[in-house]
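As structure tokens, the structure follows; a few thoughts come after it.
A protein chain is absent from this complex, but the other protein chains hold their places.
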Amino acid sequence: MKQYTIPALLALLLAVLVFVSMTGAMNVYWQSVLMFMGINIILSSSLNIINGNMGEFSCGHAGFMAVGAYVSSVLSVLLFADGSVFGQALLPPHLAVFLFPFVLVAGGVAAALVGLLVAVPSFRTRGDYLAIITIAAAYIVKSTIENINAIGGARGFMGMSKVTAAMNTTAELPWMIIWVFLGTVFSVWLIRRFIFSTLGNGVNAVCQDEIAAEIMSVNTNQVKMTAFMVSCGLAGIAGALFAHVLGYVNPGSFTILKSTEVMVMVYLGGMGSLSGAVLSAILITLLMEALRPLQIIKWIVIPLLLVLLMQFRPEGIMGNRELADIFPGLKKFYRLKG
Amino acid sequence: MLQSFIQNIFNALQWGSFYSLIALGYCLVYGVLLLINFAHGDIFMVGAYIAFYVCMLFLGKLGIIPGMPGWLVLALAVPLTMMLTAVVGVTLERVAYRPLRRKGVNRLYVVITALMCGLILEHANLALLGASRRSFPTLIPTTVYNIAGVNITNIKMGVILVAILAFFFLRFVVVKTKIGMAMRAISYDRFAVPLMGIPADSVIVFTFVLGSGFAGLAGLLFAITYPVLDPYMGALIGWKAFIAAVVGGIGSIRGAFAGGFLLGFVEIMVVAFFPSTLRDLIAFTILLLILSVKPTGLFGVARRTKI
Partner (left out) sequence: MALLEVKDMTQYFGGLCAVTDFGVTFEGGELMGLIGPNGAGKTTVFNLISGFYQPSRGDIIFKGTNTRGLKPHRVTGLGIARTFQNIRLWFDMSVLDNILVSQYYHLGYSLWDCFLRTKRYLGREAQMRAWGMEILEALDLAQFAHELPGNLPYGIQRRVEIARALSIKPDLLMLDEPAAGLNSSDVEGLIKLIAWIHKEFKLSIWMIEHQMDVVMSLCTWIKVIDFGATIAEGTPKEIRENPVVIKAYLGDDAI
């Protein structure tokens, strides 16, 4: 029975969030902060696979987020939004709720495919070289979007609020809160299943000694490709959720600054620690909100935070341990292996 | 037809000169410390701003001292900019990179620190000086020479000449001087070098002085050629210059130089045929393709791992 504690708690949390939103007990600002928190959790835990477990230095996570954001937005607006740049919706609005998960997944798949742009070079290069390749890849994605005028180019793309409105025709629920919640739980669950398995341990082996891994029968290219595709795919889903929460998306949201935000979360949490990535995502989201009035200074504080972290506590909050390593009592609530 | 082709060649040489000067700085630091100094592009930006204030000061525009003739200001600005930018570079090394080197941490942490320092420089500039762009004053009137139908300005010639001189100077330093040999020694074995009586820290500082100094020079020349400054001008050029250095073959001065000019050519040719908004996109794509096929670059030599 103890194994069902966590799913039960999560279901309860979701119910509380929905209730609080519908009754207006929490104002819209805090609701959106919570949603961004969920999105940041997805971004942080997915980047953790590459920068944490695999020990690489990917600085282009925002690029994959952008792919997911745009692909899913274009798709959902095409299908469910009336009066957008594409004209009438292709499908009736009451289907929006049921098909939205597929739209999210489509964004994720597109991002995973673009992830091949950096996965393939990673077969032969490592470290700093790969860093610059990821920066270039993210820039290419952003620049490509800016040059496609059909979806708004540098001005941005909108219409997703109509999609949310379409979802409300089925039932008047705070749908985006529900989708972000489900997306977050799904991502963390997926990553856990991947990392805590022998297949996922291949990623750690490649990180610690790639040559030994290759000679000890690990297909290192396949490991890298899998890790990148899972990581980028989830970033795409995060981007898709991000776009629909805002109702509007533009390439300016997906610069190196966004990638830096996510990197701060990963390194603050501790490279390779999934619970660390989740915790620091929550902390950083709150920090960013606290710093919002400072505007530009915010963008000195965040990089400075990471510099100080590297100087004085490079292992971050959790090192490479999980919550269950620090509080062994938690182990009874979920199975770690299998 | 031929004229416009030669015109484009000169444009490419000039444009490539900036990339080369910046790429040389990356190459020196990478060659010695095996570190991509991600902040280097922003040091270039700082150099341009330093040049701006130096020139404004000596032109009398700040009201502190009376103005001097343009050519004198230029003659003063070159060494001053280089020295002051070198100070910025060395400060960065002392404050951010050296403590990490002392602790012997994973190289990754230093790379992250470098990237973050670059961002801090950009936004500190933005916070201190505001978002409005600065307009660089004219120092020397532009004279256009017309040779066989091709227009070349004196500034263009100057930039290309400086880049070539810089290349020969740096190559001389690295290959023919003792300190250059020390720089190369450190790249092979950082721990043995102090054991041989060579002060590794001094050599590293010297490397940063050279690299940052030339980035400052590039900043000055860039500001003269394209007189609008903004805090983000360094980042993109920096990344492209670095990739160009890698394509040429990182760790090799010839490679960095060649890579810089290659990128210059690619970009000018791209703009000749495609809309200019696609310039960066195509440039990055071509560079990535070359890197995927030959990761060590055109002139680079792979270091073999022994197991």
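As written, the chain order gives the labels A and B, with residue 1 at the start of each chain.
Please note the rule applied: a residue touches a chain if its C-beta (ideal position, glycine included) is under 8 Å from a C-beta of that chain, and two chains touch if they have at least 3 such contacts.
What you see is a predicted model, and the numbers here were worked out from it, not measured in a lab.
Touching the missing chain, out of A:Ser32, A:Asn147 or A:Asn201, is residue A:Asn201. Of the candidate positions A:His94, A:Arg155, A:Arg193 or A:Arg313, contact with the unshown chain belongs to A:Arg193.
Contact residues of subunit A toward the unshown chain are 190, 193-194, 197-202, 204-205, 208-209, 211-221, 226, 320, 337-338.
One rule holds in what follows: only the chains that are shown with their structure count from here on.
The centroid of the Cα atoms in subunit A and the matching centroid in subunit B are 35 Å apart.
Of all the residues in subunit B, the ones that touch subunit A in their complex are 35-36, 38, 96, 99-100, 105-113, 115-117, 119-120, 123-124, 126-127, 235-236, 239, 242-243, 246, 277-278, 280-281, 284-285, 287-288, 291-292, 295, 305, 307.
If you check the complex, the residues on subunit A that touch subunit B are 55, 57, 59, 117, 120-121, 124-125, 127-129, 131-133, 135-137, 139-140, 143-144, 146-147, 211, 256-257, 260, 263, 267, 296-297, 299-300, 303-304, 306-307, 310-311, 314.
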